[in-house]
Structure formats: C-alpha cells, structure tokens
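A protein chain is absent from this complex, but the other protein chains hold their places.
Labels run A, B and C following the written order; every chain starts at residue 1.
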Amino acid sequence: MRVSKRARWALVIVAAAALVLAAAAAARTSSSSAKKPIVIGWAFDNKGPMQPFDTPALAAAQLEVAKVNKKGVDGRKIVIKTCKTQGDDPTTSKTCADKLISQGANVIFTTCDVDLASPVVQESLKHHLLTIAPCIGTDQMGPKRFGKAGKLAYSFGNVAQDEGSAMAQLAWNKGWKTADLATDTVIVYFKAVVTAFKARFKQLGGKINYETSYQDPALQQGSTNFHNAASGIEQHPAKVIVTVTSGSYGAQLPFITDLRTAGVNTPILNSWAGDGTYWLPTSGPKVTNYWYVTYANAFGHDPSAAVNKLAKTLRAANPFNAATGGFVTGPAAIDGLVTAIKRANGSLLGSKLAAVMEKFHKVPTLSGNVSFSKKLHSVFGREYRVVEINNNKPIAKGTITAKVVPNSPDA
Amino acid sequence: MTLAFLNLTWPTFANGLALGGVYALMAVGIGLVFGVLRLVNFAYGQLIMAGAFALAFGSQWGFPNWASILFCFGVVLGLSVLMDLLVFRPLRTHSPAVMLVATFAVAFLLQNIALLAFGPLGKSAGALAILNAPWDIGGVFIKKIAVISFATAVGCLVILQLLLTRTPLGLHMRAAAMDFRTARLLGVRANWVISGAVIVSGLFAAVSAVMLSVQELTVVPTFGTQDTILVLAGVVLGGLNRPIPATLGGFSIGFANGILGGVLPSNQSQYLPSFLFAAVIVVLLVRPNGLFARGGGTVERV
Amino acid sequence: MTWIRRAVELLAPALLILGTALLALEVSSYLQAYFLDTLVKVAIVVALYVFIGNSGVLSFGHVSFVAVGAWTAGVLTVPEDQKRITMPGLAHFLLTTSVGNVASLVLAAVVGGIFAFAVGLPLMRLSGLAAGIATFGVLEITNNVLTYEQRIGPGLNAFSSVPSTTGIWQATIGGLVCVVVAYAYQRTRFSRMLRATREDPAAAAAAGISIYRQRLLAFTLSGALAGFAGGLYVHLQPLQAGSLSLNLTFVTLAMLVVGGSGSLLGAVVGALALNGIFSFFSAATNTVDVLGWSFTVPSGTAELTLGMLMAIVLILRPNGLTGGRELSLPRRRSVADLEKARATT
Partner (left out) sequence: MTALTVEKLSIRYGAVEAVRGLSLEVKPGEIVGLIGPNGAGKSSTLHAIMGAAPVTGGDVRLDGTSLVGRRPEDVARRGIALVPEGRRIFGELTVDENLRLGLAGRRRGRNGGGLTRAFDLFPILREFRSRQAGVLSGGQQQQLAIGRALVADPDVLLLDEPSLGLAPKIVDVVFEALTQIRDSGLGVLLVEQRAQRTVALADRSHVLANGELRLTLGPEDASDTDRLVAAYLA
C-alpha cells in the first residue's frame, strides 16, 4: 500500500486534530454556586462489578437528600453531583474525583470496593476532603489503608469481621455446630468475612470440617474451580456450608446448583454479598435453604417502617435499586453526614467533619445506629437482618447482632 | 473404586474428559477456519459467549429447551457468517498479523456490546442446570453433563470426520487447507469452502456454548474468553494445521485443566493457569511444531 | 544532509509527544489524567514497537513486563508503614526496602529487562504461532502470580499509597525517553540486522546474522522499556499489577498495528490516535464541552467506537495509518526505494 508524503503528513495532522478535539473538550468552565449548597460529589460505577452496589445506594441517597432538603441543613440544601467511573476504570475514576472537586464538591462519595475506590480516595484525600464510601465492607476505608491522610476516609458499610461474627452467631444459634468453608478469594471483603466467621465459630465451640477456596469468574476470567470447591464439600458433609460471594458474580448460582444437584441439602450461609433474589434461576432447580445476613430486608419485611417505605419507593422507580438491602447504605451515609455537619457547626472542612465522625457513638441513621472510632472508620455493631431463601422466595428470619468480634480491628 | 493417584477421583476424571471434549470441539472450530483462511480467530470465544447469552435469554423468555438451543445455534451461526463477510473476507489477502489483530478488534467489540447490552454481571442460563445432577454409575457419582459433553463431542467429531473424508465438500476443505491456490486452480470454489469451514466452526461454537453454559450456569460478557485462549494454546500444542492433532491438542489441555482443577489442593488452585501455561511453554520448547505433528512442517509466521 | 533526515525521523514522534503534553497543560486540570494516561500508553506501545516493529514477530507477552515494572515501582515506593497494613504477607526484604521515584523507575526498567531476557532466553528460539502462544503463557503466568502471590505484593489489592509522581513532567519525559531509546536502537547495526531477518530470514541467516541473538537483544530492550512504562503507570494511579493483562495487551497491540507497526512514528500515532479517541468518548460519558457546546455520549460509546475504528482501519489500511513508515523529508526516490515499495505492495 503506497502512501504519498502528503497523505502521511495529513495523517499526522489528523492525529493531532483528535487531540485538539479532546483539548477543546476540556476548555469548560466549572459551575459557580451562588447559594452555597452543600455539594456531594459522587463517583459511582455505572457499569462494572460494583454497579449493583453503587447505583442502588446512590438512588436511595437521592431520595434521602430530597427528604433532608425539605428542612435543609442549617438552612442549606444538599446537592449531589455524580460522575460515572465506567467500571471503576482507574483513569476515569481519577478524572471523576478531580472533576467533582473542580465542580465544588465539599464531600466525595466513592464506590463500594476499597481497591477500586483507591484512585478516587487518593485524589480526594489530597484535597483534604471528607471521603465517604457508603458500602465498603472492610476495615480498610480509613487510616488503616490510607495512613494519616486516611483520617478523612469513612465507610458506612459493615466491618467484615463484625458481619462474619454475626454469621457465626446465627449458625450457632440455629444449632449448626459443624461447618464447611468455601472462600472466594477475589475480593478482600469476601475473605475477611469467612475468616471472621471461622474465628468466632470456633470460639463458640463450632467445628470446621473442611475448608476450600475458589476464584470467582466475574473477576478471575475463566476460573471454574468453584466446581471443585463444591465437589470437595460434597465429600465432607457438615451442618452448614459458608461461602461469601456476590449473587451478581459468576460462582454463586452454579456453586449452589452443584451442591443441590449432588443431593447436598445442607443450609448455605452467605453475607450481604449474597443478598437479593435477582440472581435466582428463572428456570431449572429452585434455590432452597439458602441464608444470609444483610443491612436491610429489601422485600418489605424489615423491622423499620422507614426502610420498607424507602424500598417500596425505590422498587416502584426501578426494581433493580431495591434488589438487595444495600441501598440503605446510601441514606445512612447521608444521615451520618448531616449529623456530622450539624455537630461541626456547619463546617465542611474535611478535618473538622472527620474529627466529629471519629466520635460517632450510636448515631441514628436509616440503617440503625452507627459508631466509629479513631482506628475503625467502618460500621460495627449493626443489627443484621436474617433472610432465608426457600423455593426462590425470601423469608424474613429475624435479626442478629455480633456479640464478640474476635481479632477486632478496633482492639 | 477410586483412582488411587494423588486425590484423583472418578468424578474429577469424568469432568476432565468432559472439558477435554468441549475444548476439542473448539479446537476443531478454530483449526478449520485457520486451515482455509490462515486466520487465528481470537473472536471465537465471543461466538460462544453470544450463544450462551442466547441460551440464557431463551430460557428467560420461557422457550422450551429445544427452542433455546435452536435459538443459540441460530445466533452463533448468524454471527459467524456475519463476521466472515464483514471482516475475514475483506482481510483475506492480508498478513496473518493484521488478521489476528482484526479478530482482536472483533472480540473487543463483541465483548463490549455484550457488556453494554447485558451488563457486567450477565445472566443465568439455568434451563439445563438439571444436567449437573449426577448419575450413579456403580457407586460412583458422575455428573450427567460430563457424560453428555463427552459423548456429544465425540459424536460431533465423528460426524465431522465423515464429512471431511466422505463428501466432496470435505475433500475440498482438506485440500484448501493444504494448498488453497492449487485447489482453486482445480476448480475448488473458495467461497464455498470458506463458508463451509465458517459454518462448521460456528456449529461447533454453538455446541460448545451449550455445554459450557450448562457447566458454568452464569453467562458474563467475558464468557469463553479464557477457554479460547487455553484452546488456542492446545491447538498450537497439537499442531494447528491438521484437524486430528489440533483436536488432540485441544482435548489434552481441556483434560489437563479439568484434572488439575480437581487434584490441586485448594490453597494452590488459584495457580491453575500458571501450571497449565508453564506446561504449555515447556512442551512448545521441546516440540515447537506441536506434540502430534509429523516431521517439520512450516509454521506460519505471525 | 542525511543527519537532517535522521533528525526528522526522531523529531516527528518527539514533537507529537510534546504537543500532547502542551495540550494537557491547556485543558482543565481534571481532564489531565486522560492525557497522562495517553502518554503512558505511548511509552508502552513504543516499547512493543522496539521488538515487534523491528523483528516482525508478534509478542503477546509484553504487558507482563509492564506489569512487572509496575509491581517493582509499586512495591518499592509504598511507604513502609503502609506496606505493613496493605501487604501483611510481604517478604521481609521487600517490606524493608524503599526507594525514591526516579530509582523506582530505573529499577522497573532493570527488572523488566531482566525478566524479558530470562523469558526470551528459551522463547526466542521459537517462531510463529508457537512463539505467540508461549508469550501468551508468560502473560497468563505473570498475571496469575502477581494477582495471588501475597509474599511479593498486595495480590488482588491495588497499590494504594504509591506516590503519584507521574504528573505532566514525568509522563512527558518518560514518553520521550522511550522514543529516544527506540530511535537510538533503530540506528544501530543490531536493529538493521534484525530488520534484515524480518524481510528475509533465510538470507539474513546466510549472511551470518543470528536471528536468535538479535531477537533476544530487541526483546530484552523492549522488556526494559515496557518495565519502565509500567513504573510510570503505577505512579500515575493506584493499580493492581495483575490487572495489567489481556485487555491492555489487546489494546496496545491494536494501537501498534493501527498506527503502523513498521515505524516508530506509527507506534506513537497509533497510541495517540486510539487512546485520544477512547479518552475523548470516556470523558464525554460524563459530559464535555466542545467549542462551547455540551457533549454527552452514552456509556460504552468509547469501547464501541474504538472497536469499530480498529476493525475499519485494519480493513481499509492494513499497513496502519502511517503505512509503517517514518516521516521523512521529500526527496527523489532511489531505485532501491522503488524496489522496496514494490516488495510491500
């Protein structure tokens, strides 16, 4: 293929033009604010693995903000500005953080996994802004992961250790005294919950019959070793099978189907990750004797009337957003933020807000009372809702609270 | 009765055979198209993904199983033919590297279309999940799908072998794979042969889609990608140019994948890909022209 | 006068990089990340080019050198107190060793080069598809180990708390370093020998050129550049080293081929054009203003546009946007040029 000199120059120009276009794109001015509302900049995942957690939290938070704005926060209104991180792509995440900050965000909200959130968190902390993840479920959203700057980082998700401990308590209370563990190692949170379950379960006197691990194909392409995990468990019967993985990922359903089709009808216990009915099979064998603990009962049977009302409103607008109880983390974060602003006398300075939040002790939010401490910036002591899925139907089975958290990160 | 070797059990052995069978089909699908077009189709995994999604939607819309499977075949075949018309044919005369990267582009495009249309979390293809139940064979519990996969793979391969050896089209395909130019000079119709290869390859992709989606149950946009890479490795390991070595290569890597997955202790199972690919590299170093290749055939430069 | 011609060969890609950097300074600061990302991609694609462009052999393994470089620079620059928390399983040696920014980049290049050399030592004996699959294997193994081996890093977790030193200066200089090294290599007799093996392996071998040795040299050099680029990458944003895998391989290879794999200019143009367009549509998902009017595209437009563009360019211009040639001053075509042109038609 012959290219004339002129054509090649032209190509170079075209390439340059593409860049100019991108540059022109950049020549935008950020919006100015006259009335000085409180601006929350929310970088959320609109299409990646965190989307099922981020978007419901955001949708519910927007409803909560509308409610808060009726009275205002000391006369000011809250505005949420959003930015799509597109599967938590690092470059886009970083850009989102910078963009939101340039749009005058006073507080930055981020996605539900601490690693995927890292680009946003680091940018936000660099600008000394209070940085909140509604639902990161580990103890790492805080100084533990981000050092001194991490003082400004908080999560309204559960500490995995607390959740695992509550699950152990539930199993013990049900009289399931031996357990098989299958750890999905693709996310820190999954691992941490199982580890905590094991520690607390043994403390209570339970016995672990068999332990195995697998990698979920949603994050580890092509991995199918959950089949092997299932057949390992088939050969080592116990009273309960504990696995923590997301219903929206690739292993949950086939793992359960493997066990059930092999004739293993033991209860299977999962955490909030396995909440919801959206992943249940539309055909084929139905899911039965499957248990999980979660933030809120998304199916209208929550002890809190406010939660049930919110779930109903969300479901009416978009059923997806009420698929799991995770949506309450959004309003909970808003409630917590409002309290912090009030307690900081209206200051939006990251350091002041963080200083107040560090002292949170049983602060009421939509998802119950929330406490933080100097070391621990995630929620513990939640009253978990217990749900059993039987024949593809979710049934409320009361609540459970962790009494003791072994290896507590707060200790 | 157990296979008293490592912790290899009969069910694991059966799973290995089943995966080996499906990979062998994929290997043949990739090998046939390579034979006539000298094109390594990286987008083969996306064909399987599309088929698996078709199956999932079929069961969601309440199709009976046979209709879902038919729908799956239709989607995969349509997509294969479209891929061939829009991309492979215009690029037929270009270098293997350009064709290979073009299939990257197609794979990238299809995967992202799936991501946009169906989301990252995919769909459950539960219609045939019941096939994961075991059969009791003399006290050993073997999954039905393992037996069915292996039997289907063997059946498909036998039919293909008959097609290749007993029909004029098969003869023409074999000749075109050896020397396309001469075959055309003899009157072998290039377009027919290419279409034949693309259609058979598509059919095998559809069969693989059904078998794999029963085993994995959840269909995500990356479905089949890793399998395709493994199969490609297997095909090259066997010898890309000929159907039988390619089949054996694909089978070997699938079998090894299934068995290793079963016998690796759980704290090492995450390193399964490392073990497999390390083995692939070692074999390639020892036998660069493939495990089952006779003599030193010329290897395509890409 | 030939030195002017030679200078132009280097100037064109260098100016494109500088131009990108200048544009990055002009845009709103929050969009800079995309430009920095593009500059890092240029570095990666140039690294790929050093091997693929000169040898004519495809490698799927280069992103593993990028990943190893990112790992090196990452694990050596995370502050020690952070390492204790985010990488509790880390080997003692790695836990206690910390270096500065520049040193981490140099070490990333060194480790990338050593790794490439070690891998190339056996693999460069292979050719064709066998070589392609073997390099793929290297990518898979590297990805697998970096993702799960907690004694050497954070495994599944990202390298958070890595100093983000890849700002506009570091990205620009990094890109230029890669281009200059690639250009310098291109001027050596080693590169000419390797190119001879690309055109006609048999004749080159007959002329006493060791294909193996020349390929190994280029592979090692490009591995070092890839490692360096990985170092730049991890200093740009918190990354999980194991996530630099299949996708990045596809995309960077496509950039090289779309730009024109035969020339340094092609590598730079391909990376700038594809990543530029991809970045633009990514940014437009969250609304951008183009010359005064607001522009928003649905999510996913970036990927679809990129995929279609790659396919279309390959179908219409299989030798890439630059035709695989360097930019040169107009001159009378010599007979040799005509012969060459014929050979490529």
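Worth a mention:
The working rule: contacts are C-beta pairs under 8 Å (C-beta built on N, C-alpha and C of every residue); 3 or more make two chains touch, one makes a residue touch a chain.
Since we're looking at a predicted model, the values are computed, not measured.
Interface note for the absent chain: among B:116, B:175 or B:199, the touching residue is B:175. The omitted chain makes contact with just one of the residues B:188, B:260 or B:276: B:188. The missing chain lies against chain B, touching residues 168, 171-172, 174-175, 178-179, 181-190.
The criterion applied here is as follows: only the chains that are shown with their structure count from here on.
Of all chains, the one whose Cα centroid sits at the greatest distance from that of chain C is A. For the pair chain B and chain C, the distance between mean C-alpha positions equals 31 Å. Centre-to-centre spacing of chain A and chain C amounts to 34 Å, using the average Cα coordinate of each chain.
Touching of two or more other chains is recorded for residues 147-148, 246, 299-300, 318 of chain C. Multi-chain contact residues of chain B, defined as those touching 2 or more other chains: 115-116, 225, 229, 270, 273.
Residues 47-49, 51-52, 87, 185, 211-215, 217-218, 220-225, 227-229, 231-232, 248-254, 257-258, 261-263, 279-285 of chain A are the ones that touch chain B when the two sit in their complex. Interface residues of chain B, counted against chain A in their complex, comprise 11-12, 15, 59-60, 62, 115-116, 119-122, 124, 126-130, 132-134, 141, 143, 215-218, 220, 222, 225-227, 229-230, 261-262, 264, 266-267, 269-270, 272-273. Contact residues on chain C toward chain B in their complex (touch as defined above): 56-58, 122-123, 125-130, 132-134, 136-138, 140-141, 143-145, 147-148, 246, 250-251, 253-254, 257, 261, 299-300, 303-304, 306-308, 310-311, 314-315, 318.
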